[in-house]
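Left out: one protein chain. Kept in place: all the others.
Order of writing sets the chain letters: A, B, C, D and E. Residues in each chain are counted from 1.
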Amino acid sequence: MQPNRPYEAGYAGVGLTYGRVPFAIDPAEFADADVVIVGAPFDEGVSFRPGTRFGPRAIRQAEDVGAPAGRPNMELGIDPFTALRVVDAGDVDVAPAFLQQSHAALRARVSEVLAADAVAIVLGGDHSLSTPVMQAIADRHGADGYSVIHFDTHADTGLDDTTPHAIPFSTGVKEGFLLGSNIMQIGLRGNWPYPHEFDWMREQGFRWRTMSEVVELGIGAVVREAIEFARARAPRTYLTIDIDVLDPAFAPGTGTAEPGGLMTRELLFAARAIASEVDLCAMDLVEVSPPYDHANITAMAGHRVVYETLSGLALRRSGRPARPERS
Amino acid sequence: MQPNRPYEAGYAGVGLTYGRVPFAIDPAEFADADVVIVGAPFDEGVSFRPGTRFGPRAIRQAEDVGAPAGRPNMELGIDPFTALRVVDAGDVDVAPAFLQQSHAALRARVSEVLAADAVAIVLGGDHSLSTPVMQAIADRHGADGYSVIHFDTHADTGLDDTTPHAIPFSTGVKEGFLLGSNIMQIGLRGNWPYPHEFDWMREQGFRWRTMSEVVELGIGAVVREAIEFARARAPRTYLTIDIDVLDPAFAPGTGTAEPGGLMTRELLFAARAIASEVDLCAMDLVEVSPPYDHANITAMAGHRVVYETLSGLALRRSGRPARPERS
Amino acid sequence: MQPNRPYEAGYAGVGLTYGRVPFAIDPAEFADADVVIVGAPFDEGVSFRPGTRFGPRAIRQAEDVGAPAGRPNMELGIDPFTALRVVDAGDVDVAPAFLQQSHAALRARVSEVLAADAVAIVLGGDHSLSTPVMQAIADRHGADGYSVIHFDTHADTGLDDTTPHAIPFSTGVKEGFLLGSNIMQIGLRGNWPYPHEFDWMREQGFRWRTMSEVVELGIGAVVREAIEFARARAPRTYLTIDIDVLDPAFAPGTGTAEPGGLMTRELLFAARAIASEVDLCAMDLVEVSPPYDHANITAMAGHRVVYETLSGLALRRSGRPARPERS
Amino acid sequence: MQPNRPYEAGYAGVGLTYGRVPFAIDPAEFADADVVIVGAPFDEGVSFRPGTRFGPRAIRQAEDVGAPAGRPNMELGIDPFTALRVVDAGDVDVAPAFLQQSHAALRARVSEVLAADAVAIVLGGDHSLSTPVMQAIADRHGADGYSVIHFDTHADTGLDDTTPHAIPFSTGVKEGFLLGSNIMQIGLRGNWPYPHEFDWMREQGFRWRTMSEVVELGIGAVVREAIEFARARAPRTYLTIDIDVLDPAFAPGTGTAEPGGLMTRELLFAARAIASEVDLCAMDLVEVSPPYDHANITAMAGHRVVYETLSGLALRRSGRPARPERS
Amino acid sequence: MQPNRPYEAGYAGVGLTYGRVPFAIDPAEFADADVVIVGAPFDEGVSFRPGTRFGPRAIRQAEDVGAPAGRPNMELGIDPFTALRVVDAGDVDVAPAFLQQSHAALRARVSEVLAADAVAIVLGGDHSLSTPVMQAIADRHGADGYSVIHFDTHADTGLDDTTPHAIPFSTGVKEGFLLGSNIMQIGLRGNWPYPHEFDWMREQGFRWRTMSEVVELGIGAVVREAIEFARARAPRTYLTIDIDVLDPAFAPGTGTAEPGGLMTRELLFAARAIASEVDLCAMDLVEVSPPYDHANITAMAGHRVVYETLSGLALRRSGRPARPERS
Partner (left out) sequence: MQPNRPYEAGYAGVGLTYGRVPFAIDPAEFADADVVIVGAPFDEGVSFRPGTRFGPRAIRQAEDVGAPAGRPNMELGIDPFTALRVVDAGDVDVAPAFLQQSHAALRARVSEVLAADAVAIVLGGDHSLSTPVMQAIADRHGADGYSVIHFDTHADTGLDDTTPHAIPFSTGVKEGFLLGSNIMQIGLRGNWPYPHEFDWMREQGFRWRTMSEVVELGIGAVVREAIEFARARAPRTYLTIDIDVLDPAFAPGTGTAEPGGLMTRELLFAARAIASEVDLCAMDLVEVSPPYDHANITAMAGHRVVYETLSGLALRRSGRPARPERS
């Protein structure tokens, strides 16, 4: 019997998997799964405000309903928890203060998920986790086997000595587990990357839209472009979302917040649309930092971004069009 | 002499009625009033985070000016506190832990207000208060005598055993004090109601616009539609606003927050426009939960939504067009 | 395999039982247990600030170590989790907004624990939970079969119509499931109970020490007196601790805080000493209200009070003296 | 009819006088009063963190019971609200940003209270309010007609150009409305006053006990000394309590907090004992700063300090000994 | 050697100038500067929530990168700290509780900056600082020598006795150091100014756009209008931005917040565009109030508004078009 047994109340229960789905720690249990949730509670890779080690727990608990409640998506007309077999594998075996060990554990875990032909959804944790996630994807599908859609304030393409959460996408290209021409980044703003890093990104074929471009073009057009880009570049896509792409008003609970970002409703739309129209192999939601959150609003936003992704994924697998609830 | 005597400072004074209007506890005093403010400080009907029992007090105090200040509306060119006779009847006699008693007290209070031909404006408290409010309206005007415009994340049309704040509008229809075809709901999102509840709502003739539709159509078009709907269905309208229709960035202080909602400026526009163009018999602002608020921003938003409603109401009663302050 | 599997990190893991002990929902699993932890996440019985429904979850998570860590008690020289068989039965099936149902569920649950000859440790939740707990104890052992040691700011002996969390001990006496002469209360202060209630308490034989008496006599003497009292009155004892017995500096996260209370170190000593020297049949820790807490300090204090109780219990069962760690 | 009408719930009601006593703005209404509460919501005199302008409102509302509740003191066996005629005159007419005007209004107000032979209890506001309070006392009783017992971290005897809240007691001596030999200060710590100010204080005959002395001698002995001192020096006493005499753990919500202070239980004892044994003509509680408070704990501490003062005053006027509630 | 020496970490270092630029307290050091940053930490002029005295420190520290990092603007393709010579003169010599002294110190300081032909950027502090800033500008360039673009919820044109932060622009016109026809205000909302003040503003030739107009016309059109207005009226412009022009969701940390305001991304665009296209002689960012902020989001927004202004200024001085970073 599972600790995450049905409860009416969202505040009750001790088995707090994402969406109160079954817990499944043994890779053998992934065989039947469409999606495996994996927590990656580490933040040793950050440059500024730490705290995302508490992110996976906060995201899983950011829910006001108990287990027996269905969770149908009213814009798509589908309940992802019914349509998909989702399990939660708990957290990877992190080693506080030893990031490399935690990375290795995550890479192994994601590999197990991919080996089971399931989609890995990782709850961060700091953005350095994209390094082991992409390594695991490339291990299975090759560097040219996947494209990336990346929502973030920062490009995370540091070229100089810097912290692990600032370099996954430059590291990926340098070490060959990511193709620079396969990644599109959305929401860049602030004063990093620096010009020489933007130059390098252009050389590698990176595609991006800064936040100013998103405002000018509209989130709809940018998401459409991203979907087409992702499909054109590779048969499957890794969607990685740094919660700091949202404006700090919507996501105060993060480590390197930058004013001037997306509204949550724009990001929810984006996640839903992208997951509905590309083939996801992995997704993650990173940099939720509970010590800086208020009234759980950042954790809730993170939770719903994952939910919309699951919903889109369910719709796509169903093969039918969306049936939004309309009066 | 009233404790809510004039003060220059918004932080001074012990008689903290809404807008520092006169206190009027005796129904006889309602005779001359255009509007009676009523506090409903209870939250025993909620399913998740309680705390709205502190809402009425926080809303009344969410003001940075003292009593002698006028409060003209710069978009309408009218001061509702001058144009209307507004009184504050304080809070209804709530019985902590005993919701039915509190409901009965509120129903009686609103009935007294309506009997005086005044508009009842109720400061919640949890959304279960719509049940006694609608009962009081139907008692006086009949179930077919009023329409409802309802801003909310949730439809509050629970069909199964659930908490009192989740069922006022299904209860109303089932018990005959609300016509399903007379209500329009704006801002629905998240994963509730469930499909069978949406089906039931369609059967009953409910009209609604989900948050996604609001974004797509624009708040202006949706508000215009609501005004026309409300006027077409009945001679008078009950406007009920759950503060959680706002995105949690704008209203963190609420019980069942849902990311992806309205901006405050959209809701203020809506309240002003609707009150200017339909005949309101009652209005309420519910689910402000101070324990989860920060820097009073949710309470202030609630305060201003009521203020814009009062302003629109004043303009409509004046019979003249808006005279916005323009350079 | 359990979701509460071993983790090195206190912030990892999804199966968040108290102390990361095994989850055991089936009463059959209680047979081997010395102690069963039960969560009672309800707060519909409170008179002021709600929020204790979030208490059990917060208490369980108020721990900075992961599962494999031992938890020896350095003042007693014993590890309660090794010395005792402790399981966590999760939360009782609460019905949000319907307190009677939640009470019934708790009474049934505690009865199952007592039937298995295990000690029930209940994590509240509001203090109204003492009513079903004492009913279950009296059901099994008779009203004269147990004494009560009660730490609290308030006597919770309301005689007039009031909220459920203010009446368990008057209700117990009136309804016959508690003997007035079997209870000792420690820490009373503020301006309640009223004189007529104190008179009634004296008539019933209640023993108490106000906070002023505790300061004057010292916590050591008062605890000694309580132990002797409890042992003299009945063969077993129910220890019920309202976290608001602590000063608000130590426990801001509670519903009806009262300045002038105990320091945490005094309460930890008391819990350890009492559990070491009386035969506990049940214990609870109530009124931790996370929305009003800061940096989890109240939840941590609650967690440690339970821990010291477990430790004392373990020592007593071991039959050996304490072996404090000394240099 | 008063807005502060009886409510069962501490969170209900719009007329928020201290203790829900009658509001009385007209000095004529002071004639029958034993005590008049006066709010002084200004903080323009502070040197560091402002915010005490919100103090009077917070202190008045720091109560978990509604109006009909009695408020008997369980250590004295007397209900000050029954034994004394207490009214609340609301706040003085403060002029935001113009401290001199606010001071003048307070001086006039306290003079009216003293003229009615009532005790003035002032809720601050910053400590600069002691200047107009002492001026009003000296106006009526002469500088030699009263002594002062002063609890504070700081002596507030600035000799150099500094802010108004740091100079009331040096100003009083220099301008002749306070006798230096009539004041005893308790709780001094930190690094101010400076040596030349201590020298000046010694020259003027100030008596004080630093916090270290309080710890060494015990609060009981120091309070006994203060009572004897106050009685020996003048027929009546002004008790002024800066909440920052408490350790910041107990009173985080203040402007110039200093670690290492009193526990609340010590201060409550002191206020009760002093008010029971000297003739108070005025009392104030200053420097509660809500923007820096958490869960209202500082405001509650301030509220209870006033309550214990009222209780002692009631006991003294009753002429009978304390009848503590004992089992 | 400067305390603000290079650090990699944004949280290290003790010399916390804006952008970690050199400290320059001696006016002689302004000779080579293009821009001089000046802190004005006072809030004695406010009507409601104080705390902006902590604003300059918070704004300077609201940065997640250390000193050696460049800060190129990705929308303009220029690094203002490289393109301009920026120094930080620290804070003016404020006198707590004595506003006039602080104003005099600021006027003198800004005059020194203007005398050096540098742009003065003032970090507030409350909006009363616009009075000494405009006096200094008029001293040097004449009242007709500059225009004003003013972002704010409030017009700050109080005609009646009110607080200093509410009157700089009426005072300027009355006292002749500001031409009413030279100022454009953007973002007005709420219920102040009052009609007679709007009438007076019209008489004086003020231009403004209320928040409703901004929503209707779009921020782009309004900014374009402001630029043309400012250029047409005078050869140079003073840009003054009250952070409360943002919605409280984006800027909770302010004194007189008003729901319904701008999003940060709109304000950042505005500052960048205006600074790129008019000749700024002075700029300020006022009313950031850290005690009411959460997770520094208001301070960060203020920091970035200044940054975008610096960037626009750098671009304009460079004489070349923007070179946004595009893929």
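The working rule: a contact is a pair of C-beta atoms (placed from the backbone, for glycine too) under 8 Å apart; a residue touches a chain by one contact, two chains touch by 3 or more.
The structure presented is a predicted model; accordingly, all values stated were derived computationally and were not measured.
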* To do: Can you pull out the displayed chains that the omitted chain is in contact with?
  => A, C, D, E
* Would you indicate which residue among D:F42, D:F206, D:F269 or D:Y307 is in contact with the undisplayed chain? => D:F206
* In the complete assembly, which of E:T17, E:N191 or E:T254 touches the absent chain? -> E:T17
* Residue in contact with the excluded chain [from C:E75, C:D91, C:D242 or C:D284] -> C:E75
* **Listed residues E:P72, E:P96 or E:G158, member touching the removed chain** => E:P96
* Kindly note down the residues of chain A that lie in touch with the hidden chain. => 43-51, 53-54, 96-97, 99, 163-165, 291-292
* To do: Can you list, in ascending order, the chain C residues touching the missing chain?
  => 9-11, 64-65, 69-75, 77, 79, 247, 249-250, 263-265, 268-269, 294-297, 300-301, 304, 307, 324-327
* **Sites on chain E contacted by the missing partner chain, in the whole complex** => 1-5, 7-9, 11-17, 23, 25-26, 39, 41, 53-54, 56-57, 60-61, 88, 90-91, 93-96
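Note that in this section only the chains that are shown with their structure count from here on.
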* Structure fact -> Given over half shared residue numbers means same and under half means different, the chain C/chain D interface is different
* **Interchain centroid distance [CA atoms averaged], chain A/chain E, Å** => 37
* Structure fact -> Chain-centre distance (mean CA atoms) for chain A and chain C, in whole Å, is 41
* **Contacts with 2+ other chains: residues of chain A** => 9, 11, 247, 249-250, 263, 294
* Please categorise the chain-chain contact pattern as a line, ring, star, complete graph or other. => other
